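For reference, the structure I am asking about is given below.
Only one protein chain is missing from this complex, and each of the others stays in its spot.
Let's look at chain A:
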Amino acid sequence: MPIENIIFYAFLGLTGLSALFILLSKNILYSAFALIATFIGMAGIFVLLGAEFVAITQILVYVGGVLILMVFGIMLTNRLSQAKVETEVYNKFFGILISAGLFYILAKAIEMADFANMGWMKNTPSAPSSVSDLGMKIMTDYVLVFEVIGILLLLALIGAVRIAGNTREEGTDAA
């Protein structure tokens, strides 16, 4: 078996096992750490599919940003309330029913779609993705989407500052 396949299956195993762990673990903090492992495993799979830039963005945005904030939040609430933050299992029957149904629909759809023979798959050149090409596309063909995302992020930033900054009155607290 070539080394690429071994690495691929290793990342696949990491992703699958850690995702399973998120489901089965009662401790929310452990689940959050397992989610980090899931994202790293997915980044590895992205690299093996030739999408280097997506993989690194995944690590930077999800693991380095979003998940660390999540862990931070769990840790702070856990220590403040002195009670352990744990999850419990509710609605077992409907949960299993809905997820099995969803899985069936997705599996059937992917099987029927036949991605390999689709027009846009055949017309895409198989050259390795280049960062400068990606940058050119974003700044020309997709510049509107890019700008809209930028405005959305700015709004989120201003909103966060407004919510966080309002609760403290200047002068009464020790600065």
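Please note the rule applied: a residue touches a chain if its C-beta (ideal position, glycine included) is under 8 Å from a C-beta of that chain, and two chains touch if they have at least 3 such contacts; residues count from 1.
Keep this in mind: contacts and distances are computed from a predicted model.
Missing chain, UniProt protein name, picked from "NADH-quinone oxidoreductase subunit H", "Septum site-determining protein MinD", "Cytochrome C" or "Oligopeptide transport system ATP-binding protein": "NADH-quinone oxidoreductase subunit H".
Within the full complex, the residue among A:13, A:64, A:101 or A:159 touching the omitted chain is A:64. Note that of A:56, A:97, A:113 or A:145, the residue touching the chain absent from this view is A:56. One chain of the complex is left out; on chain A, the residues touching it are 29, 33, 36, 52-53, 56-57, 59-60, 63-64, 67-68, 71-72, 75, 79, 130-132, 175.
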